[in-house]
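Mind looking over this structure? Questions follow.
Left out: one protein chain. Kept in place: all the others.
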Amino acid sequence: MTLLSVENLRVTFDTETGPVQAVRGVSFSLGRERLGIVGESGSGKTMTGRSVLRLIRPPGRIEADAMVFDGQDLMRLPEPQMRALRGRRIAMVMQDPKFSLNPVMKVGAQLTEGLRQRDRMSAKEARTKALAALEAVQIRDPERVMEAWPHELSGGMGQRVMIAMMLIPEPDLLIADEPTSALDVTVQAEVLSILDNLVKTRGMGLIFISHDLRLVSRFCDRVLVMYKGRVVEELAARDLMQARHPYTQGLLNCLPRIGGPRTPLPALDRSAAWAKE
Amino acid sequence: MIEIDNLSVTFQASGRVVRAVENVSLSVAEQESFGLVGESGSGKSTILRAICGLAPISGGSIKIDGKPVTPQTKAFARQVQMVFQDPYASLHPRHTIDSVLSEPLAIHGIKNTDTRIEQALTDVGLPPAFRFRFPHQLSGGQRQRVAIARALMLEPRILLLDEPTSALDASVQAETLNLLTRLRETRGLTFLMVSHDLAVIDHMCDRILVMQHGKAVETLTREALAAAEMTTDYARALFTASADRMLA
C-alpha cells in the first residue's frame, strides 16, 4: 500500500542571479518501508525531503504533478491542515541538529513542548514520555540531558535528541535527513533498530537520507541515487554495492576500507551526461 | 610530542556534575597520526577541546614538547590548531573566505597577507577565485577545506581534527582525506583525530585509542585493528559493527 507518492517534483529557487533548479523532476512512491536517498552534497536530497513537508522557504518554490500522502494531495492542502500534518503525521529529523535545536531553551522543555501544547498532557506525563524517548535512543543519563542546554550536548547526543523529539508524536511518515552521521557504529545500530521496529510493527514509512552508502545498503529496502537534482538510479538496497550507474560506482570507489592500502583514494570523475534529462 | 597524563574533565552544568573524561592518558609522537574512536558522548571532542583550553580540566596534565600547555595564547596558537566537526558551523556566516583567512595573520601581525592567502587556497586545492566568496556560496566540502586552510595559516605543527569528514559525502570525504594526508607528508604535521568511521581512522591513523563513558578502553595499532586483535569487549563490538567497512 502506498503511503506517499510523488510525481515529477521540482524545486526552483528564484535567486537574484537567475533561477536555480535544486530538484528537477523527481518521482517516487513509498509504502510502509525504508527508502534510502543517497547522492553527493548539493544533489537535492534535503530539498526533496523538505518539499514533502512544504518547508521550502522563499525564494524557493515547489512544483509537482502530484504529491499524495495517505489520500490527501499535499500540493493542494491549505496551510492550516498542512501545519496539522507536520510533526504529527509527517515528521522530519533535520540534518543539522545544532542548528535546529533552539540554543536558548533547555532540551527537556523542547522535548515536552509539543506534548504539552498539542496533546494537552500534564507536565509530569510529558516528562515521563520524554525521558522514555531519550532512553530509547541510548542516551545514558536522560535526567541530566533533560536539564541541559543544547551546547552542552556532544554532536551525537544532539542528533539523538532530535530523533527522540520527532518520534514522540508517533508519526506515520518519518523523513530522516542524515540522522546518524555523528553516531558511532554501536549506538547507530541501536537507533536504527528503533526505526526499523517502527517500520515493521507500526507500519511507519521512512525516508532515510544519508551519504553513508554502506549503511543505506544494509538498512534500507530501496535506494534512490540522486545527482544534480535528478534520480539517476533506483535499485534494491542490497544491490547497491553492485550498482551499474558509473556515478554510483564512483561514489562507492571513494570509500576507504579497513586494512586497505594507504594510497590516495580515487576521486570521482563527474560526467556532464549524468545530469541530462 | 603530545603527552596527556591522567586527564579528567568535569563540567558543572545546571547544578549537576558531568564527568566527561576520567583519567585518560595518551601520548602522540612527533609526526604521528593518532586516532580517537568510541561511543557517542564518551568525551572524544572534550579531550580535543581540553587541549585547546575550551573545556575545564579538573585533574591530570597536558604537555606539548614536555612543557605544560598555555592555551589561547599567541604562542600556543602557532603550535596547535583545530578543525571542527561541522563545516557549516565553524565559519562565520558574514565573513568572506578572505577575512576568515586573514584574521589569524592580523592577530599575529604577519605581513604579506595577499600572497599567503593565495598560497593557502592553492594548498587546499581551492581556486583563487573563491577568495571573496561567503561561506553560504560554498559546498560542505569546500567549507571544510577553508576550515583546514584557516587552521594551517599559522603553520602549526599539531592539528586536532574533530570528525573532519563526518558531515561530508563519500566523494568529498575522499578529497578531504587525500588533502590531509598530503599536507601531513609535506609539512610533517602531527594529527590527533576523532572519527567514528573505523575505515577512515584506519586509512589515516597509526595508532588508535578506543573510549567509552569517558574512560580509555584500549589502545590499538593499525595492524592490530586490521587483524582484529583487540582484547576488550567494547573494542570488539565496535569492530564487529563495522564489518561492512572491511576490505572485501
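Should a chain be cited, it is by its letter among A and B, assigned in written order, with residues numbered from 1 in that chain.
Definition applied: a residue touches a chain if its C-beta (ideal position, glycine included) is under 8 Å from a C-beta of that chain, and two chains touch if they have at least 3 such contacts.
The working rule: contacts and distances are computed from a predicted model.
Not every chain of the complex appears here, and the one that does not is recorded in UniProt as "ABC transporter permease subunit", selected from "FAD-dependent oxidoreductase", "ABC transporter permease subunit", "Sarcosine oxidase, delta subunit" or "Cell division topological specificity factor". Taking every chain of the complex into account, the chain not shown here touches A, B.
Among B:Arg19, B:Lys63, B:Arg133 or B:His213, only B:Arg133 touches the chain left out of the display. Hidden from this view is one chain, which touches subunit B at 49, 52, 54, 71-74, 76-77, 80-82, 84-86, 89-96, 98-99, 103-104, 107-108, 127, 129-130, 132-134, 136-137, 147, 150, 154. Seen across the whole complex, the unshown chain contacts subunit A at 16-17, 57, 103-104, 151.
In this text, only the chains that are shown with their structure count from here on.
Remark: subunit A and subunit B have CA centroids separated by 27 Å (rounded to whole angstrom).
On the subunit B side of its complex with subunit A, the touching residues are 11, 13-14, 16, 18, 37-41, 45-46, 85-86, 88-89, 139-141, 163, 166-175, 177-178, 181-182, 196, 198-200, 202-203, 213, 225-226, 237-238, 241-242, 244-248.
Subunit A makes touch with subunit B in their complex at residues 39-42, 96, 98-99, 139-140, 144, 147-149, 152-157, 160, 178, 181-189, 211, 213-215, 217-218, 250-252, 254-260, 262, 264-268.
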